[in-house]
Structures are given as C-alpha cells and as structure tokens.
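The complex appears here without one of its protein chains, the remainder shown in place.
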Amino acid sequence: MSFIEYFISALFLQAGYNSALVAVGAGLLGLSAGSAGAFIFLRKRALVSDAISHATLPGVGLAFMIMVAFGSDGRWLPGLIIGSAVSSAIGLLMVEWITRKTRLTEDAAIGAVLSVFFGFGIVLLTVIQTMSSGRQAGLENFLLGSTAGMLISEAMTIAIAGALAAAFVFMLRRPMTLVAFDPEYAATTGVNVRNIDLAMMGLALIVTVIGLKIVGLILIVALLIIPPVTARFWTNQVGPMIGIAAGVGGLSGYIGAVLSAAEASLPTGPIIVLIAFGFFLVSALFSPLRGGLASALRHQRFQRRVHRRQGLLSLARREPIYDGLTLRILRRSGMIRRDGVATARGRVAAQKAARDEARWAVARRMLPDDSAIERYDGLTPIERMMTPDQIDEIDRIIAARNGAKA
Amino acid sequence: MIDDLITALGAEFVQLSLSPIVIGILAAVACALPGNFLLLRRQALIGDAISHVVLPGIVGAFLVTGTITAVPMMLGAGVAAIIAVVMIEIVKRLGRVEPGAAMGLVFTTLFAAGVLFLEVTDTSSVHIDVQHALLGNLESLIWFDAEGWGSLFDPAALATLPPQLPRLAIVLVGIGLFILLFWKELKISTFDAAFAEAIGIRTRLLSFALVVATAIAAVAAFDAVGSIIVIAMFVCPPASARLMTNQLGRQVGWSVVFAVISAVLGYVFAGYGPGWFGSPYAVSAAGMIATISGIILILTCLFGPQRKRTGQRAEA
C-alpha cells in the first residue's frame, strides 16, 4: 500500500484498530489542549505550561524507580502518568511560591523551575540507566513522544483521559471564560478566581501528562499555545475563540497521528506541532480580521487617509506642505499640480475638508457630552455621524459667528 | 583525609576532571552574565527559547554543509537563534500576543522542525542526536594527554585540550567585554527604555546585541554541556543573585559566584556522589549542575537578604 493510500485509509480510521485508537486519542488530546490552552492564553500565562511540562520528568523517573522497587517492570503508563502529575504539580506550586514570596517575576520562576526540574529528571534517568532492569526502559521517548509500538491499553488510556479532559473543559467553560475575560468582574459575581486559575493550570497539567507519550514533554506546550494564538486571528470573542482553538488542536493531533502512523519514520510529536504551526501560519497571513496582509493593507489605507486629510487642510489654510508622502498622495489623486499648486478639484476638496473641520469644531462645542463626538477620529466625514438637520444647525452657528466677526 | 584530597586532585584528576570542570565553569559564567540583564528585562525565557532552537540550527547547518564540524554547526545555531528572535518579534507584533505565547509558539515549532529533519534525513553516519543537544557531554571532555598538574605548562599537552575549552574561554571574554564596555548603556536602557531612547542610546540595537550575546553563549555552551545547563544558567544564578543585593554590579558578581559553585559542585556530585552511595556509575553532570543551581535558588529564596520586593513594578 502506498503512503498516500495508507494515509487516506488511516484518516478514515480504516488502517487498523490500534492506529485508529491512537489517532482518536491524539485528536481528543489536541481538542482538550486547544481549549484549555485558550483559557491559559487569555490569562497571559502561556509559558507556565512550559514549566509544568518540563517538570514532569523527575516524576516519570521516580515513578519508574518506585514501580521497579515494587517488582513491576516500571513501564506501566498510568503509574508513570501519576508520577509525572505529582512532580509537575510540585513544579507549578514552586512557580507560584517563588513569584509570591520573592521579588522574582513569573518568567524567571518559570525558567528556573523548568530547567532545574528537567535537569534533575535527567539525573534520575541516568540513574535508571544504571539499574539492571532499566536498560530497556525507553523513558527517553517521553522527551519527544512516540506512537510506534504503542500498546492498545496505552492508546486506550490516552483516549479515555483525553475525553475526560475535554469533558472537564466543557463543564468549567463558563467560570473559566469569566475569569479569563475579566478576573475582577468574575470575583464580584462570586466566582473564586484563585480556584478557577488552579483548575486551569490543573487542566494544563492533565493535558501535559496524557500528552507525554504521544507528543513528548518538550513539545506538548505547543499544543497548548499554538491553537489559541491561531484562533485569536479569527475572532474577537471568547466563546468562538475557544471553539476554534479546540478545533485547531483536535485536527492537528488527529492528522499528525495519522501521518506518523502512515510513515513510521515521522516522529509523532514534531509532526503534530508542525501541522498546528501550519494552521497558525495560514491564519496569521490571511485572516481577514487580524491577519498580517489585511492589517498591513488597513494600516496603509489609514496612513494615506491621514496624510490626504492633513494635506487638504494645509491647502485650505494655504500652508505649505513639506511631507513627501502627503505631496505624493495629493499629486496622485489630482489635488495638486507638479509644482505643488492646488488644482480646481484640490481646492474644492480642500474647502470641503476645512468646512468639515469647522463643523466638527462647532459640533464639539454644541454637544460636549456626545459620545459620537468623543469617538471622532479626525477622518470620518461629518455626514456619516450627523443627520442633515443637525448639520444645518451647525452651519447656522458658523454663519452667525462669521457674521459677528465681519 | 588530606591524603585523600591529594590523591583526588592528582594526575588522574587533571586528566579526567579538570577540563570538564573548567568547561562547566566557563559555560555557566558565560550564560549567567547576559542572564542578569535578561532577568531584569523580563526576558528570562529568551534563554529558554534560544537554547531550544540550537538543535534545528545544527541540523540546518548539517543539511547545508553535509559535514558536522564545529564552525558550521555553531554558525547554524547562531543563525537559528537570530531567526527565532526575529520570528518571536514578528509573531508578537502581528498577532498582538503576549511575549510568552509568541516565544512558546516559535521555539516549539523550530524545535519540531529540527527533530523532523533529523529523523527524515540520513544522519545515521554522523553523530547528532537530540539527547546530545539536550544533555551535552561534559563527562567526555577529558584531557587525554595530561599527565599531571605539570601539563598545564606543557605546550604540547595544552594543544590537546578539548577544543570546547578555548572556544568557551574566548566567548566568555567576548561577553565579558561586551557587558563591561556597554555597562552604562545596558544599565540605563534596562531601567528606563524611554529615557535611554531620548538621550540617544540605540535601545533596539542594544537589545538585539544582548540577544546575540545570549545566543553566542548558548551556542558555545550547548555543545559542551547541553541545553539544560544553558537554560538553568541563564536564569538561576542571576535570579539567586538578585535576592542577595540591590546593586546591579554586585548582582552580576554574585551571579558569577553562584554559576561557579553550581558548575563545580554539580560536576563533583555527579562524578563522585554515586560512589558515596556505593554505586560504580556516575550520573549526568549537566543535570546535576542544573539541580545544584536550583538548590542555590531555593536557599536564596528562603534566606537571601534582599528576597522581598520593595519597589512597584512598571505599569504595562
């Protein structure tokens, strides 16, 4: 069977029970990681999960050693998961403790915890390598993840845990949304912000430990970060953002697991991360809402409008224009001649801009409390903000004042 | 006891342990120095990001040159570090996301790409592997031709020192000079960037130079000691030092002291510690050095004379 055929059959879960289970598990993992990550992202604590994931390593090592001491072969996945959960919880508490008790900031605490726990974990791994039963432990696979040779029971564990985590996110979505959006308001409505924060981090922890086997502890943090960053490009609302993040995470996990099942040389974790990055890249460039192309175009248009408006006002006031870009824009739109003198069209447009400006000045005096006027950005034509009779009223005031002056 | 010490520091020590210890010290100090400024600029995790992208850098260099010699590898890693920093900046601006998320996105992606390239290209003939990049290989950097302390004065023996040692020494001198010569500028722009900009300090250029210095330290150090020590040394000694004093100069001094202690104790415990428990094997020196730096940090968090925050943080 060719790679493509295998990929397609695996994509539709027809390539064998085991790889189907792995794919579903990875999909569920991505789903819960994406949605949990969205809350953490909104809370601006994305890299706390990096500390959590690196802090799993000593737990994996210690759990292995303890299980061996009790006579098992030490590779029982639920045992390793529990061990990693305990040590990453300790790491998380250390981050909190350092930031609360000392003057160090959270980024320093994260960096310290992740490197020290990871270093200690490596020390334990080298100890395990010297144990007679540890030579074939394969614990290094937890660094980068691997689905090759995964047991059905392990795939089952991951799929069930992934489903549980997804359910957990679904249950807590309302209070977590509140806290992520506005913690102070959430507190006034009786939500215990600290507990919800802990629950969020707990979710990250769960996602991390169940993702260890598939994605590995160095890259699992990507599944918590990339989907929400991607989702942010498409929406300004919390609800849809969480949904999109979950979708991106789920798809990345699913497609990545299928791809690496189809081609054994492709390591699962990196493939999943790169697929997620692909989603990010497309969104970052092409999203009409906040994508790079759309933003760049919008900014350029905005800058041109500002220069055009300022240029026209200068023309109306018979002030010289120095700015090169302003001159170019006016020249190109036929407002001024090559030598900088206003054309007939330019004079009309300049007069209109000046009249607009005078009308706005009066409007501000007339309606000082009006929120529409406070929002004035200096560019919007007054016709778009005021009714014709309001404008007539403004013009009457201007005429009266000019009459008084004359 | 004294006899034990003399034996312990005898010819065998010079041959097997002296050069790894010196390399460990050089690497630790080279990372801790720029780490001080990263810490105060809330960029402690830049070191984390940079050390993750070292792997894709060396893989990229291998794909381009087809060889695995030191110079292209270090260049590749340096280029990857700069690409990563630029990408982080772009993601931050484009996505308007917090620096942490931008960093996490970039370094995981680059790391994933590095691992993937490593797996799909045929690198079996050469020795690059993920573990090596993560853990380094400090224990193997022994000085074959040393016959005792006298070899320190023997040019022929000195020429056979592991090349990592002179390389790191040069990097350390370079970073030390950079910090010394631009002390004023680094200090002012770290404290008050807007003021620094107004008095004519090129703050962006300086930030970039600091990141480049960080990248050079990371690249030179990882080859000898792996990325774990690199991350730990960027963060832990400066963080511990911050809790000891309220003056920048003294903070940098303390960070050097802590880096040296971590390197020496870490190496000694890793090499000789298991023997004290009757095990014939050694454990990872890189891991142990990181662990010691963490223990120092915990101690300073508990007892450091200046551990409590006094001034308010900057708004936004």
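Chains here go by letter, A and B, matching the order in which they are written, and residues are numbered from 1 within each.
As a convention for this text, a contact is a pair of C-beta atoms (placed from the backbone, for glycine too) under 8 Å apart; a residue touches a chain by one contact, two chains touch by 3 or more.
As a convention for this text, contacts and distances are computed from a predicted model.
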item: Identity of the absent chain, which is to be given by its UniProt protein name, from "NADH-quinone oxidoreductase subunit H", "Manganese ABC transporter ATP-binding protein", "YeeE/YedE family protein" or "cytochrome-c oxidase"; value: "Manganese ABC transporter ATP-binding protein"
item: Chains in view that touch the one left out, judged over the entire complex; value: A, B
item: Full-complex contact with the absent chain, from B:A11, B:I68, B:I82 or B:I188; value: B:I188
item: Candidate in contact with the missing chain, chosen from B:Q43, B:S151, B:Q164 or B:Q251; value: B:Q251
item: Subunit B residues touching the omitted chain (full complex); value: 40, 181-184, 187-188, 190-192, 194-195, 197-201, 242, 245-248, 250-251, 309-315
item: Positions on subunit A contacted by the hidden chain, ascending; value: 103, 298-299, 302-303, 306-307, 309-310, 313-314, 318-320, 322-323, 325-326, 361, 364-365, 368-370, 373-374, 376-379
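The rule is simple: only the chains that are shown with their structure count from here on.
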item: CA centroid of subunit A to CA centroid of subunit B, Å; value: 29
item: Interface residues, subunit A side, partner subunit B - complex; value: 41, 44-47, 49-50, 97-98, 101-105, 107-108, 110-112, 114-123, 125-127, 130, 140, 143-144, 218-219, 221-222, 224-226, 228-229, 232-233, 265-267, 269-271, 273-274, 277, 280, 284, 290, 292, 295
item: Subunit A-facing residues of subunit B, complex; value: 39, 42-45, 47-48, 52, 91, 94-98, 100-105, 108-109, 111-113, 115-116, 119-120, 130-131, 134-135, 228-229, 231-232, 234-236, 238-239, 242-243, 270, 274, 279, 281-284, 286-291, 293-294, 297, 301, 304, 306-310, 313
